[in-house]
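Every protein chain of the complex appears in place save one, which is left out.
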Amino acid sequence: MNFELNEEQKDIKKAVREFCEKEFTPEIGLEFDKKEEHPTDLYRKAAELGFTSLRFPEEYGGQGYGMFEECLVTEEMCRADPGLGVAVMSGTFASDIIMEHGTEEQKKKYITPLCSGKFISAGAFTEPAHGSDIARMDTTGVKSSGGWVINGSKTFITNAPVADFFLVLCQTDPKAEPSYRGQSIIAVDKGTDGIDVTKLHDKMGIRPAITGEVGFSDVEAPEENLVGGLNRGFYQVMGFFDVSRVPIAAQAVGIAQGAFERAFNYAKEREQFGRPIIQFQGVSFKLAEMAMRIEAARGLTYKAAWLIDQGKTDAMMTSMAKAFASRMAVEVTDWAIQVHGGYGYMGDYHVERFHRCAKITEIYEGTSEIQKLTIMRYLMKRM
Amino acid sequence: MKELFVLAEHRQGELRDVTFEMLTKGREISQKINADLTAVLLGHDVKEFAKTLAEQAKKVLIIDDVRLENFNAETYQKVLSYLISERQPSLTLIGHTAFGVDLAPSLATELKMPLATDCIDLDFEGERLVVIRQVYGGKVNVKAMLRKSESYIVTLRPATFEAQEVKAAGGQMIEVASPLSEDITYKRFIEYVQPPAGEVDITAADVIVAIGRGIKDADNMPVIEKLAKALGGVLACSRPIVDKDWLPTDRQVGTSGKTVKPKLYIAVGISGAFQHISGMKNADLIIAVNKDGKAPIFRVADYGVVEDLFKVVPVLTERILEEKSS
Partner (left out) sequence: MEIIVCVKHVPETAEAEVTIDESGKRIKTEDLVYDINEWDDYALEEAVLLKEKHGGSITVITVGTEEADKTLRKCLARGADRAKRLADKAFEESDAFATAKILHKTIQNLPFDLILTGAQAGDDGFAQVGGILAELLGIPHATMIKKIDVTEGSVKVNRELEGGLEQVMEIKLPAVLAIQTGINEPRYVSIMGVRKARQKELKVLNLADIGLKEEEVGESGSWITVEKMFIPPVEKEAEILTGGLDNIATKIVETLRARGLI
């Protein structure tokens, strides 16, 4: 057992921190939050420094590190600014599926430009009628002479308005029983005829991580754009979630840490009744509680990440980390506002933004309820 | 008779202020240690300077050589090490200027004499030389002692000692033959270059709002610009802002930038390194906003606000606009 970061990991953490101190200032975060604008330039800058391609192999321009390092970077970025952090670190979203299941050509075509920051990806899984339940897709992929013809619509698609390609989960065998055995993932390049992207507005938080609805009407994709096995899409997506939920836990830890530090510093400076409010037990106990919970969530998250890097991916640990860290982040950011009092409710004190951003971690990539189902399923097997 | 050297600094036909500051401090010390105050003038065609210096010093040593016309640390070092070796002054004062920092360390090394740089005060305690220096960007002062020596070299921080007007001292002018035998080829002076003038002349402004490291990001400048605009003033800055290219060089206040004397100077997020302070300390009214209550800027400001500038500046701007419209 070793609970210490190695020198290399410390250097990575320091590198991100220095980048964020200059690039992710609170004022920039607030501005992108207000504008609901994707920080594309920041994403490319981060990509050029290797922050967004940690887990991709070096031969495709990636960094060859693991989930643990990705969590460190995600955490630091979200600590500086949750909206910018999530937006930047989601730039390669879902592309793990290509890395895991794609052909050599697909990897060259998509992964290499993703690593360099030229590309932004989007995973088009969620449908208006199916949220966390992706067992049946209304979007269809029909084999044609030239390849695939895709019809249907997707919603809450991260990066949709800026994505260079979409990994579309669609029903390629509508008759399959159960239905999830008839799903496949097809890569669709931006600009293909029949794609209609609408930007969604007024999200509660992570507003720089822009989201959209994507309609596909008779969208054609060449045959070689099938990613992984025919009718294996559901399994591929679920396998992806088993790992991708860990960085969500890291987002939650980072968001909570950022809000906590702001609350702590504020409590040291803010005076009421003639002394800094940190000297009041009502405040100090709350701060101690916050620190304690963040540390607990961090431990879970690091363990889940470590397991993945050891080749022992454990869906139960992943779900535990995500469900625990996300709840913790919502609570800690809520308390951070409380410590700030009235100022905390105001945008330019930043903690309310952290709170708004924290909430999404309980929802996306499987709600906490879904995580608990997963945890129970494994417990039933293991206990 | 013991001697105390002051190296006269001149540039482009002018004796620089630091020369007179050093003469003032040098006179005080020379009296204490019972030494002659000797100005050392290296240059070409510098008769006028020599006269001016003779009003202040007991002696003026003049070495006239065309190779000394423009400052070059290598040629200066050759000449100065010759003079110091010959005359063994107890102390040689050099300005802690762009010229001085280029010259003093290698000179002291060659002469094997202890050197203290960037001193804001100095005194002899017996035979030992004691100096006061500032460290950690002016947040702490150090009293330090130099290794015992027959002769010391010290560089003095400019704008630290007030130059005093003295009655003509009737100093003796001594011309010394240049010891330079050959041209120095490994380091050549080529030219002076003046950065192009910008659209705003901050030295002419009545109101200056200056920003420093504390504004964190170039994107935050509009917040401060609004304040400057509300006051009808101009935006200036300390060195880090120019280093980062957020504002052009001609907006820089301080030793390597402009010296200003506006009616109002608001320093926002500037900690107040001496280089900056020497460029603005004579403003009529100075208001400083900084998170660190111990920042040196508060030692020259009339009013201080110890707060996050991003909280203070917008409120202040709004209030000023209200005041102006009412």
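We call the chains A and B, going by the order they appear; numbering starts again at 1 in every chain.
By our rule, a contact is a pair of C-beta atoms (placed from the backbone, for glycine too) under 8 Å apart; a residue touches a chain by one contact, two chains touch by 3 or more.
These numbers were taken from a predicted model, which means no experiment stands behind them.
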item	value
Residue among B:L41, B:I84, B:A205 or B:V305 touching the omitted chain	B:V305
Per the touch definition above, residue among B:G43, B:G171 or B:G214 touching the missing chain	B:G214
Missing-chain contacts mapped onto chain B	11, 16, 70-74, 96-99, 101-106, 108-110, 114-118, 130-131, 133-147, 158, 185-195, 206-207, 213-214, 231, 239-240, 242-245, 249-250, 252, 255-259, 263-264, 271, 284-288, 291-294, 296, 298-307, 311-312, 315-316, 318-320, 323-324
Where the missing chain touches chain A, by residue	7-8, 11-12, 14-15, 18-19, 22, 48-51, 53-54, 63-65
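The rule we apply is simple: only the chains that are shown with their structure count from here on.
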item	value
Whole-Å separation of chain centres (CA-atom averages), chain A against chain B	53
Complex interface listing, chain B residues touching chain A	216-217, 219-220, 310-311
In the complex, chain A residues that touch chain B	22, 25, 27-28, 31, 348
